[in-house]
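For this depiction, one protein chain was excluded, whereas all remaining protein chains were kept in their positions.
Let's look at chain A:
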Amino acid sequence: MQHRRTIRFLLGNELRELTDLDPTLTVLDWLRGAERRLGTKEGCAEGDCGACTVVVGRLVDGVVRYEAINACIRFLATLDGCQLLTVEHLKRPDGTLHPVQQAMVDCHGSQCGFCTPGFVMSLYALYRAEVASPGGVPDEQRIDDALAGNLCRCTGYAPIVAAAQQLRDRTTDHIDEALPTVTRALAALADDAVVETGRDGRRFLAPATVDQLADLVLANPEATIVSGATDVGLWVTKHQKVLPTVIYTGRVAGLARITNRGDALELGAGVTFTAAKAALGGLHPDLDELLRRVGAEQVRNAGTIGGNIANGSPIGDTPPALIALGASLTLRRGTQRRTLPLQDYFLAYGKQDRQSGEFVESVTVPKLGQGDLFAAYKISKRFDQDISALCACFLVTLGDDGLITRARLAYGGMAGTPKRAAAAEAALLGRPWDATAARDAKAALAQDFTPLSDWRASAAYRLAVAGNLLLKFQAESAPGAPATRVLVQRAQAFKAGCDIASRGVCNA
């Protein structure tokens, strides 16, 4: 394996080549510390506030794709081959404000200003990706999504939403103008070498191919595999863990691939939530909504399906959905692969079926078929950017006679692992899918789970809602069921042109 010991990326349009990097030096610390670029703020150092939002451009199939991420939990070395844009890059060369910045001024979207650079970058990412595309005027829902990872304690958000709405007439900016050059530069940076850096005996390794990854993981079984670092980043910034060896998967070609296998989708471990949302959302709208509510935009742009499974958390949001759909997991060790039902991967709290030297390579998700009813629910204290109190995903298959032939009821937040409700499933089989069946299944849940109380929710609430969601699922799957979802309800409220219609303050 050829190793390259220089980390190369573009800061704006300027090539940076860095060596001997601390493997877990964050992008934010580098920007604010070494570079003294102080526009990007630190409000929490754990991905919660968005004050550190920067935009990263990556070359995907020859096109630079720009995404907002949290600089505070992203390791600098992972930017190899990327372009990094910070708030300092937005002002035009002649010193005038970028339209995104001007809109924030016009709409009074900044008060104390501490969150503002982060919002500006999230808005810029939205502007760049969507306002530019044909018919790409983001609606209010999309704007909320794009901004949900940025907390503001001063403005109350409405003025910022108004600023986003003001961006409708997009014109080319100086960053667009540089795009051809940037694309060429990024293409020139791509290579097949393993990128390596480190200091004080600690190492950062970024393979470029799956085989390299397999070899490195096998050779360094104690290494920490890092994908989006939306968990691992916090180990470093919050728990002050020192990671001796880091193997980064983000450069691995093919690991982020989504393959349509006819009756199933195969997602590489490196598929981000954002990419998965588009693919899985096509299987069922609830999957789109569920993924929309994983963290927020910055976390979804970085965090991966592989990481969400591998970390074994009982409150990860994708495992319940994937388990309900009957997904299988492929692990790889050296040249060997093995595949197991996803539910079997989770052995106990903190314990997964992953052997030394093994990594998660892909997950295969069967598509819904004839007679399949599906729903996914995420219950959290705060609607956006919050960890689930519980997550419930249901698949019920009805035979031609209308009787239930298959029931897969998977829950997160109800036990030490994501887990199916065996007793409740048994209560459904062979019966018509009606309110009585749902009620019986609800009653059976008490045999399946003894959830915990914590500050997200009490045990009693978890159990009650776990059952109520079955009733809700049943009611929703009845023909002509009314809209019951938060998003639908919001959309209706917006459309109904409520009395209080103006969220904007531009013309105050």
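In the analysis below, a contact is a pair of C-beta atoms (placed from the backbone, for glycine too) under 8 Å apart; a residue touches a chain by one contact, two chains touch by 3 or more; residues count from 1.
One rule holds in what follows: contacts and distances are computed from a predicted model.
Undergrad: Consult the UniProt record of the chain that does not appear here and report its protein name from "Xanthine dehydrogenase YagR molybdenum-binding subunit", "Protocatechuate 3,4-dioxygenase", "Cytochrome d ubiquinol oxidase subunit I" or "Electron transfer flavoprotein subunit beta".
TA: Per the UniProt record, that chain is "Xanthine dehydrogenase YagR molybdenum-binding subunit".
Undergrad: Pick out which of A:105, A:137, A:340 or A:422 touches the chain that's been left out of the picture.
TA: If we include the chain that is not displayed, A:105 is the one touching it.
Undergrad: In the whole complex, not just what's shown, which of A:156, A:221, A:350 or A:402 touches the removed chain?
TA: Here the residue in touch with the unshown chain is A:156.
Undergrad: Which listed residue (A:12, A:43, A:281 or A:366) would be found touching the missing chain in the intact complex?
TA: Candidates A:12, A:43, A:281 or A:366; residue touching the omitted chain: A:43.
Undergrad: Taking the entire complex into account, which one of A:269, A:342, A:387 or A:445 touches the absent chain?
TA: A:387
Undergrad: Contacts of chain A with the missing chain: which residues?
TA: 29, 32-33, 36, 38-46, 48-49, 51, 86-88, 90-91, 97, 100-102, 104-106, 108-117, 120, 143-144, 147-148, 151-159, 161, 238, 240, 296, 377, 379, 381-387, 389, 435, 455, 457-458, 460-461, 464-465, 468-469, 471-472, 475, 481-484, 486, 489-490, 493-494, 498-503, 505, 508
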